[in-house]
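A single protein chain has been omitted from the complex, and every remaining protein chain is retained in its original position.
Labels run A and B following the written order; every chain starts at residue 1.
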Amino acid sequence: MTVTVVTSPDDSRSIKRELTRSLRRRKLQALVLVAPLLLFILFMFIYPIGGMLLRSVYSPDFARAMPATVAAIAEWPGSGTPPEAAWAGVASDMVALQQRNEAGPVAAALNVEMSGARSLVLKTARNAGKLTAPYREAMVTLDPMWNDARIWQAIKRLSSPVTPRFYLAAVDMKVDEAGSIVSQPEDRQIYRSLFLRTLLISGVVTLCCLILGYPVAHLLANLPLRISNILMIFVLLPFWTSLLVRTTAWIVLLQKQGVVNSLLVWSHVLTDETRAELIFNRTGTILAMTHILLPFMILPLYSVMKTVSPVYVKAARSLGANQFVAFTKVYVPQTFAGVAAGCLLVFILAVGYYITPALVGGESGTLISNMIAYHIQKSLNWGLAAALGAILLTAILALYWTFNRLTKIDIIGLG
Amino acid sequence: MALPAYADRWERIWHWVYLTFCTLVFLFLLLPVLVVVPLSFNAEPYFSFTEGMLTLDPAAYSLRWYRDILQNGMADPTQLFSGWSWIGDAWANSQWIHAAKNSIVIAIGATILSTLLGTVAALGLSQSILPGRRLIMALLISPMIVPIIVTSTSLYFLFSEIGLANTYLGLIVAHAILGTPFVVITVTSTLSGFDRSLIRAGQSLGASPLVVFQRVIMPLILPGILSGALFAFGTSFDEVVAVIFLADYDQRTIPRQMWSGLREQISPTILAVATILVAMSILLLTVVELLRRRSERLRGLTS
Partner (left out) sequence: MEQGRSIVHFVNVGKTYDGERLIVDDLSLEIARGEFLTLLGPSGSGKTTTLMMLAGFETPTRGQILLNGQEINRLAPHRRGIGMVFQNYALFPHMTVAENLAFPLNVRALGKAEVEARVIRALDLVKLGGFAARRPAQLSGGQQQRIAVARALIFEPELVLMDEPLGALDKQLREGMQYEIRELHQRLGVTIVYVTHDQAEALTMSDRIAVFDQGKIQQLASPTELYEKPRTSFVANFVGDNNLMAAEVDTLRSDHLCSVVLEGGDKVIAVATDDLMPGQKVMLSLRPERLRLDPDAGAGTSSRLKGVIEEIVYLGDHMRIFVRTANQVRFLIKAANKEPHHGLTKGGMLTFGWSAQDCRALPV
């Protein structure tokens, strides 16, 4: 079609201006509708997550609690013990902490850097009032551990508010006394293997879900609607049943005095003494999580398979393929979108799982989320919890983003 | 799926293996959910079927764990049922009733908040003219993707700062955040299937924009809104991680109560609660299914 330009340029400009104005008005209207939820999510969700992630690199609490120490230790190059000014700083800070009853967090933070520091700090704080100059002698008399250069190096590391130490800790590394980055000693390495275990268990759960879910989704998609609607209840009822109910059910089934063990004893496969450990370990976690996440695999698979026309398989068979070849070479490739969506959904959910591993996972079946909760609630090492959370979140977002780029499938719409 | 007449023997065997496998998976899905139901009527404090239960001896069954739901936490649990004072005691002091009240209040609050915000946002999102639509959509549904532990701990720090920790409002806000993606998704997908020429048809027939909204748009997207709202309700009703971090005893919900039950003093009372919850989910499932069918019928997908 040829382009007919609006005759006079003046005219054209005013028309364009009006069009732009009405366009802007409509954009604004749409924005106004979206704004309440967007602001809600930004302020109550994105902002706090940002705040928490910030904790993984920014930790001003120590510096705030020990202002005199931090000021004095800045001059100290880091070898031997620091000059008297730093000792005096510690002593005066300890007095203030004791008055405000806030020595605990400082002790905890220092203890992470150097074990045994907790009791040192608490003891010093208790006795801070009695310390007199020269502080070096007074403090060493109180506890000879103050003579250890490593405690001062730890204080110096903590005195900087921006720190990589949480991320290092989250991958089982640390800054050693000499200031270089090294791996934690073997016996203190837990996080790398925990991440690996989380990935492994999630992978196994995803695979189990795929193996169990694919044939079922295929059956549901190919049965007459009347029957498949009824069978769908088998998938949807667990889906709508409370997570805790399903976890409870697995505990009831699998515990030592539970249904499965009793059944095995009753049928003389086991005796009362050899009841099997089916739960509170990795097996329990995998079994329960597979059961809980299976609907998230079946539903996207089903909705993709529903759109696959049976014509193609028929065509393949008419071209001479047997059932197996027709299925694997013609049908399965057409369901890849569903496979990808289901696997991604299950994997993402599994990686972030908390409740079920906490209840049925025992020692060997807990995941990274459980460790984050532990550091938030018990050890109060929030920076480390934030670093672990940041790594988990980054991994999930990266996975989701790659998936979207690769497949352009909207898993949300399917789920 | 009948097998064609020309199927050979291997195909037949394969077909039966396949059907058996599917049956087993269906049982795997459903049995664990259903197994708690009979066990909740166990007269003994065990998690397994007793001899008596298997021989259907009426004495092996009892409602004691259901009674325990009400009695647990009562000021005077030994009191026999005696009218109003008993009911009053249970209503005021039973731990599970306390939890149920909290669950309902929080779930309703969260549902209203997320349905309102989500529906209005979906109306905006469905307009292709909206600048940055993909980004906004990604932000709005991100609570579904972010691991719940990250969300909960983040909110824990924020709420401690702004005084929402251990409050009902805090929990309602937290659950609304988790529920809005479902509302946004169901309503936008309803709207995307919405035929815009219906709006023009309504206007050409003489209806003002308001009347068109009331009588044409609303009835057609209402099923989508309702099922989004049900999803939000179910999410809140089932949520426990945020409650663990953001509530203390006063705001304890049913899942939170179950959580402590499972970790501390596991008793068959939990099975009785679980049975009630299964009954509720059957109800919820039925409602959602009816809504879905109604919406399909309305949109003329089936007759």
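One rule holds for everything that comes next: a contact is a pair of C-beta atoms (placed from the backbone, for glycine too) under 8 Å apart; a residue touches a chain by one contact, two chains touch by 3 or more.
Everything numeric in this text was worked out from a predicted model, so none of it was measured.
In the whole complex the chain that is left out makes contact with A, B.
When the full complex is taken into account, the listed residue touching the unshown chain is B:203, out of B:93, B:203 or B:267. Within the set B:123, B:136, B:185 or B:220, the residue that contacts the chain not displayed is B:220.
Residues 1-6, 12, 15-16, 19 are the ones on subunit A that touch the missing chain. Listed by residue number, the positions of subunit B touching the unshown chain are 195, 197-198, 200-209, 211-212, 215-216, 219-220, 297-303.
Basically, only the chains that are shown with their structure count from here on.
By the touch criterion given at the top, residues 23, 26-27, 29-38, 40-42, 44-49, 51-52, 55, 212-213, 215-216, 219, 222-223, 231, 233-238, 240-253, 255, 257-259, 261-262, 291, 294-295, 323, 348, 351-352, 354-355, 359, 369, 372-373, 376-377, 382, 385-386, 389, 392-393, 396-397, 400, 412-413 of subunit A touch subunit B in their complex.
By the touch criterion given at the top, residues 1, 7, 11, 14, 18-19, 21-22, 25-26, 28-30, 32-33, 35-36, 39, 46-49, 117-118, 120-121, 123-125, 127, 129-131, 136, 139-151, 153-158, 173, 176-177, 180-181, 184-185, 189, 234, 237-238, 240-241, 244-245, 255, 258-259, 262-263, 266, 270-271, 274, 277-278, 281-282, 284-285, 288-289 of subunit B touch subunit A in their complex.
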